[in-house]
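Notes follow once the structure below has been shown.
Left out: one protein chain. Kept in place: all the others.
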């Protein structure tokens, strides 16, 4: 049984094939494999884009999506083994998954990082528990460690402009925020762009480095395709030559929740002047939602380089391709 | 791109054509233009009839509806320009709309009146901002100023009994309530009935007049079709000759929120005896929900003149017609 909860489930070749299918769907093809299928969306953390894009992915292809939101009509689930369930949690996740596995054709799950430590978040214990106990394919809608569908939509957006992105200068650039955010999105972007052989710089203030093990894994993927992954702590790094500027905030390295971040490194905010130094055909990407005038100046969003809605739209097509792959219709 | 957020989007002739299509759909035709389409329903205020009737309108025609409820799994949206988003609102409505415009074929929106002033509510700033920023057709599910689909369903209900309603005596009659309600429903009823040439009396206590600019616009519509719009402050006005009695509460004129209304003008409540004076073929209308024994005596709802469920049902068909028109399938 296939699952898609981490980049490694696809690998570089799988990711490329999946994006090719996504491009066909964007071009007007419909994925037959989704017709009449039922996808259960289990949100243990809130969502706008992800929820709607999955619902749209299924509806357009003649399938159905059933949305379950924790707190919204479903019970809080117990996840521990061996516990005496005499408190407020009325159902164990194992029984919930056993049931849902009989009801849906695949299960899409969103769980958020706990931000206690990078190590724990990368271990993705909760999602892996779901993956192990589920009787149907599991697709991640973002977990503590990765957000693979976002990474695929991001790569698809780059490929629309650069069909051969090998050695393309890409800057994954930290921006300020009011709270420590999970690293799932930058992790997935880094892994996916690396697998396409981009020449990636990750730029973030000291103390905000992405986990070394994740950067190492991305570097191996990049090297195999003629790309590179380097790191920088210079806020101006990459402003003059990057063809892709991926903006994203994330929490401090190590123990993200332990350090206050509001107001911290505010000079890392991206302004219109910063964008103005970039090549005219550069792409400005952000996974959304974004905090205007905290992460980026509002005016910069009007810049012709801004492709944030293409990214959002591409979620539909990569998710259709991912579901097609999960349902086994494509090798 | 077409929108339907106010009566003026259709005009008198457009409203008539749209209701003719609605009658065809009630008669068993299905609107092909809705098949395979995705309507996103964005509720920034709660709903029962509106939500279900839009979902049914799409489902019966082979389309899909995706429901988004503020607070229910989606984030509170920032609506101000130029703000530093460092507080609790995590996404700007412009990014949310940019995204949803890539996901749906049309956007249905409900926003409520702020009741600070009639002038502000008629300006409908928030809905107009959505309309301006949306990349897909917008249909109102009630805004601060109007509730056009309700007005169309109301007119359709009258037309079912009076195919030529020119000079038909219609009473739009205020009733008491426990709190100041928005004026969107009476505004839309008045505009729509006027556009069909009815002879309308608006009856409400002193201090509860509908906005003069709105009444003036309705009067111009009425006159063009041989109708009239007059106002009265007599609670017994129209009990003997009206062929349509539209009951609705609304807040005080000017600054609705500023004046307490609970218990106010309780003698304006409609009783069974009041109804008994009306013509036997008169129609009793109310948009629902209604407060039994506050607005109207419970027993009056059993009266054969009562057509409130026809109104509710007709919402389905006028909304199908409105969506067909938005999708451009009808001239």
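For reference, chains read A and B in written order, and residue numbers begin at 1 within each chain.
Simple rule for what comes next: a residue touches a chain if its C-beta (ideal position, glycine included) is under 8 Å from a C-beta of that chain, and two chains touch if they have at least 3 such contacts.
Keep in mind that this is a model prediction, so the values were computed, not measured.
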Pick out which of B:1, B:48 or B:304 touches the chain that's been left out of the picture.
B:48
Going by the touch rule given at the top, which residues of chain A touch the chain that is not shown?
36, 38, 40, 64, 66, 68, 72-75, 78, 81-87, 90-92, 94-96, 98-104
For chain B, which residues touch the unseen chain?
43, 46-49, 51-53, 55-56, 59-60, 67, 69, 72, 178, 262, 288-294, 298, 301, 308-309, 312-313, 316
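Simple rule for what comes next: only the chains that are shown with their structure count from here on.
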Between chain A and chain B, what's the gap in Å when you average each chain's C-alpha atoms?
41
